[in-house]
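Take this structure first; my questions come after.
The complex is shown incomplete by one protein chain, all other protein chains being positioned as in the whole.
Order of writing sets the chain letters: A and B. Residues in each chain are counted from 1.
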Amino acid sequence: MARFLLGRAATLALVLFGASVLIFLVVRALPGDPAIAMMTSNATPAEIQAMREALGLHLPLWQQYLTWVGGAVTGDLGRSFMYSNGVAAMIAERFPVTLHVSLVALAIAMAIAIPAGVLSARYKGGALDHMFRVVAMIGISMPVFWQGLLSILLFAVILGWLPPGGYQPLSAGLGLSTAHIILPAVALGTAYAATITRMLRSSMLDVLGREHIAVARAHGVPERTIIWTDAFRNALIPTLTAAGFSFGYLLAGAVLTEVIFNLPGMGRLLYESILSRDYPLVQGLVLLNVTLFVLINFGMDALYAVLDPRIRR
Amino acid sequence: MDGMIGRRGALTGLAGILAAASLPRSAGAQPRGTVTASLLGNLPNIHPWHVGNVETAAANLLAYSNLLKVGVDGSLQPDLAVALPQITDDGLNYTFELRRDVRFHNGDRLTAEDVLYSYEKYLSTGRRRGNLRRFIADVQKDGDYVVKVSLKEPWVGWMRLMGYEAAIVRRGSDVTNDTATGENLYRGSRMAGCGPFIPKNFQADVGVEFEAFPGYFGGAPATQTIKLVRIPDAATQLANLRTGSVDIISNCPPKDFAPVSREAGFGGAVRPSAGIFYMPMNVAKAPFDNINLRRAVSCAVDRDYICEEIYSGLVTASALPASPNEFWYEEDLAKQLAYDPDRAKFHLRAAGMPRGFAFEAIVPVPSAYVEAREAAVVMQANLAEVGIRMNIRQTDFVSMYRSAQNGDWQAFPHPSMQSSVEDYLIWNNYHKDGNQAQWMGYRNPAYDTAVMESFRYLDEARKKPALRKVSEILVDHCPALWIGRLNAYHLWRADVSGFGPRYSYFMDLTSAKKG
């Protein structure tokens, strides 16, 4: 176990190092200059140069990189150009929002996708399957922001049941917090539910065509047991990959959803930071996303081992 | 960026549905004594010396006061000063007398010492101080309640910036380690101002809450709490207004403005502002180094159509920098550049290109005020009718300015929200010392002289001849396609009073109240 963890930690370190170099260079390859972004068009070239020096952008690249990475290993991700606050502190403020929405969205996605995927495979070609297919197509092709706006229109403006946006942490009370989180979580969750449903349906169909299902049927195992015990558990394994990546994307933040529902999450912060060429903030956010993706991958591996005895050692 | 455009188009459509949806409800109604207003753009700080957009300006106005302020119609009004200043005949020396009843948020009394301190800090740390630093030579006090400002060159326009970007703070109350990237910028300043409200909770990009300052020299504010919340989408702002979770919204899709403002339960108003929608052309580079081609472009664009169809009348069409309702608008000059395809063809022939030419327009997205891309598409169609091909390149503002500063541009149609036309359009763009003049590429000593002459006077009648000269030169050389002047417009719930759009575009919530 210790060896396993050590190996994983080494992988993470390697990925983070590679990612840090890449992020650092890509951010700087963006056209435009953070100093200009901060000063806008009214500044003179001398003022812009002064700003560049204040931001440390006049230093050679390797020196800028070492400063950043040197801080990052001690947990200091530097200061945002635009907000002037510590990047780590800003992330600490924004990440709980995104994590909260993502978890609720994932729960909604799975709550929809599991029955929908299993039932549409069970009744392949039937009315239920066609209905789920149509709904999933709508779910996939309808942009999240559009679904979001429609849901705001219906539930906030017309019915007045839910607030039209904003974020309330759990500490503000479960009811209030949930009322704020539910619409964006549904908007995000249904989008991913569509993908996961299709994935689960096709792996269910794959498993249902396997020999052990025929044998179980020949031996009179009840259909319900065949679906949920024999087929579902086997079909869940590839589906988890899709769900894991979905969760990774959710954690990176969803810009449009955060804009429409006015959630101060990671996606919006990243979007703003790219627009304003806020190098330290972009770097910190992307590095966090990379870390989360790697960690989710580790978590998935652990889950596979639980679900699939063939993977266990 | 393309995604943003598609979304904006779709939002406009949905906003129509929203507009027709229902009567307002009060699901998220705020407690009495609180007015909540939404902002579209980012609110990275509430530092008085780092105002960078209309959002930070709105926050600044609540907490800080200056010697003068800009009234709703753009006129200068005394604020911390008892009256407008005495100005010497050479236009270089300004004498302000301070009110004696002003207290800072920390209870201290205002004296001339604080004004000196504030200007010194302001001029040395601000982000956008090009013009003030360029003009202000010295600030002196004469006793505790008289402040004298001397300029290097005469320019009455500097006073307008006071109500926008500068602030008077209690000396020594700012954080000592005040670098450009100080913690205080983010968390909100702990500096004591003397405005009607005191900043409480500030969360960058999310919102800020102000509490009434009972000791405000203008009398205690009517509202106990003012909240500014960021809602970065115009259609969503409208939804929030309808549910009552905000009382005032900064933006809404242009098409929704008129219908919603007429609905029972809502209010709204429009006012001309200093903002402009225009397309500078790079006079230092082909094809627009040819004056006839610039004129051809100017005559080929149907401004009325753009302003009515794309902006629902919220941009006032004008072929000149001045709006038709401003004192320095010149009807006869406007005609020379007005929409007239035959005249456009005439200019093309004069340029030796009767069959037209092609150029690239950089269109910024996303754009806070107007649907710049939709407008650009109409321009494209207009221009095509006379054989001019406008290729659109979309990019964000930072990239756009980068291209501009490298001289790597031909034209870029964009909206600009400004506190003063004088400061921005007349000076910045084309005067040889203007901050944008370097990349605008325009040089004309006669123009510079005319501008400096107009800067000497505050009085419109005395200003007008010089501005006539300025307009003549601009029309003659046509360094930009002027499309129209932006109007400031806001919507609010009917129970809100004491609030309206302003010439300076950003929101003044100092006297807003409910009930």
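In the analysis below, a residue touches a chain if its C-beta (ideal position, glycine included) is under 8 Å from a C-beta of that chain, and two chains touch if they have at least 3 such contacts.
One rule holds in what follows: contacts and distances are computed from a predicted model.
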Protein that the absent chain corresponds to, by UniProt name, given "3-oxoacyl-[acyl-carrier-protein] reductase", "Nodulation protein E", "ABC transporter ATP-binding protein" or "Glycine/D-amino acid oxidase-like deaminating enzyme": "ABC transporter ATP-binding protein"
Chains in view touching the one left out: A
Sole contact to the chain not displayed, among A:137, A:215 or A:302: A:215
Hidden partner chain, touching residue among A:230, A:258 or A:278: A:230
Sites on chain A contacted by the missing partner chain, in the whole complex: 124-125, 208-212, 214-223, 225, 229-230, 233-234, 307-310
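Just so it is clear, only the chains that are shown with their structure count from here on.
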Chain centre separation in whole Å, for chain B relative to chain A (CA means): 37
Partner chain B, residues of chain A touching it in the complex: 30-34, 36-45, 47, 51, 54-55, 79-85, 90, 93, 143, 145-146, 149-150, 152-153, 156-158, 160-166, 256, 259-262, 264, 268-269, 272, 275-277
Residue ranges of chain B touching chain A (in the complex, touch as defined): 7, 10-11, 14, 17-18, 21-22, 25, 27-28, 42, 44-45, 52, 127-131, 179-187, 203-206, 229-233, 235-236, 239-240, 242-243, 245, 395-399, 401-405, 424, 428, 435-436, 438
